[in-house]
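Every protein chain of the complex appears in place save one, which is left out.
Think of it as A, B and C in the order they're written, each chain with its own count starting at 1.
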Amino acid sequence: MTARVFVLYFAKSAELAGVKEEEIVVPTSISSQDLWRRLVEQHPRLSVLQGQAVLAVRQQYVDIDDQLVTLGDGDEVAVVPPLSGG
Amino acid sequence: MTARVFVLYFAKSAELAGVKEEEIVVPTSISSQDLWRRLVEQHPRLSVLQGQAVLAVRQQYVDIDDQLVTLGDGDEVAVVPPLSGG
Amino acid sequence: MPSLTGSCFSSEMGESEARRDVFKLSPDWLSVQEVVDAVSSSSCGAISIFIGTTREDKLDGQKVIRLEYEAYELMAQSEFTKLCADIRGRWPSVTHICVHHRLGWVEVGQASVVMAISSPHRHDGQQAIQHCINQLKAKIPIWKKEVYDTQDCSWKENAE
Partner (left out) sequence: MPSLTGSCFSSEMGESEARRDVFKLSPDWLSVQEVVDAVSSSSCGAISIFIGTTREDKLDGQKVIRLEYEAYELMAQSEFTKLCADIRGRWPSVTHICVHHRLGWVEVGQASVVMAISSPHRHDGQQAIQHCINQLKAKIPIWKKEVYDTQDCSWKENAE
């Protein structure tokens, strides 16, 4: 089973990816690590954020590791580089 | 030797003394306790502040005890009831 | 988003006052008075406030000429809501919380964030405001880019 999700890129990740948002099709159950790999395959320059960025799935932080995330059509996924608010 | 000093009364001590300032003549060397006693003799209602008020001599805090203070003509002495600024 | 109906200096004796959590991302200059008004309450003796600005700085001889802020806006709001719940769990006496954060271009020296917390007594509010800025930097998805006089720029990263 696959889901069509919206991916949002912020700050440095948007500059590296060259886009601010896009739709991609991914398995409905996937580890956050594999999800990240898909994004890096699509935009190889994102690899400089390896080990620094985290993801957000439906606006909840998700570390990039072997935990499974469950995705549905229309879900929002975001690439979150290191924060610098304040 | 005696000195003529200005005594300032603030807040509750001004209400109890019934004056805001006055001149008194005191020995040039006197314990802060004896200085306080003189003020209470002059304004007996000040005794309700016994143990609560402190003095200020030339704008420096002085506890009411047996320490000697040195006074000269024109020096400023103040009765300082418990603070409530802020 | 809660509305900014600051009840500054009003008299609301006897009414039980709803606690406000106010968050605003704004492209405009931040008004300290507006943030203070948003947390004012007749039941509060203390308002603790923090203003964060960008210092004039040089990086490798380049001078910072402005900042650019960007946020994941919806998630920033939901992380702020979580942060307020966290603060109220730690300091139950906290009354109102308000955070205004700039977005877009910010001149060096202007405030990028203004936050205020009201509380009946000052100690709770003072601890809560420190926690609030620490957690905002750690959790709320906002990013800052420094732009230099050489036209270079770099995305910053908050210290742990």
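Methods note: a residue touches a chain if its C-beta (ideal position, glycine included) is under 8 Å from a C-beta of that chain, and two chains touch if they have at least 3 such contacts.
In this text, all values refer to a predicted model and were calculated from it rather than measured experimentally.
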Q | Interface partners of the hidden chain - shown chains only, full complex considered | A | B, C
Q: Can you work out which residue in C:Val22, C:Ile47, C:Met75 or C:Ile142 touches the chain that's missing from view?
A: C:Ile47
**Q.** Touch list for chain B against the chain that is not drawn
**A.** 8, 10-12, 15, 56, 59, 78, 80-86
Q. What residue numbers in chain C mark contact with the hidden partner chain?
A. 9-11, 13, 31-33, 36, 40, 42-56, 63, 107-110, 120, 122, 126, 129-130, 133
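We take it that only the chains that are shown with their structure count from here on.
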Q: Determine the centre-to-centre distance between chain A and chain C, using the mean Cα coordinates as centres, and give it in whole Å.
A: 27
Q) In whole angstrom, how far does the Cα centroid of chain A sit from the Cα centroid of chain B? A) 73
Q. Listing for chain A: what residues touch at least two other chains?
A. none
Q) Which positions in chain C touch two or more other chains at once? A) none
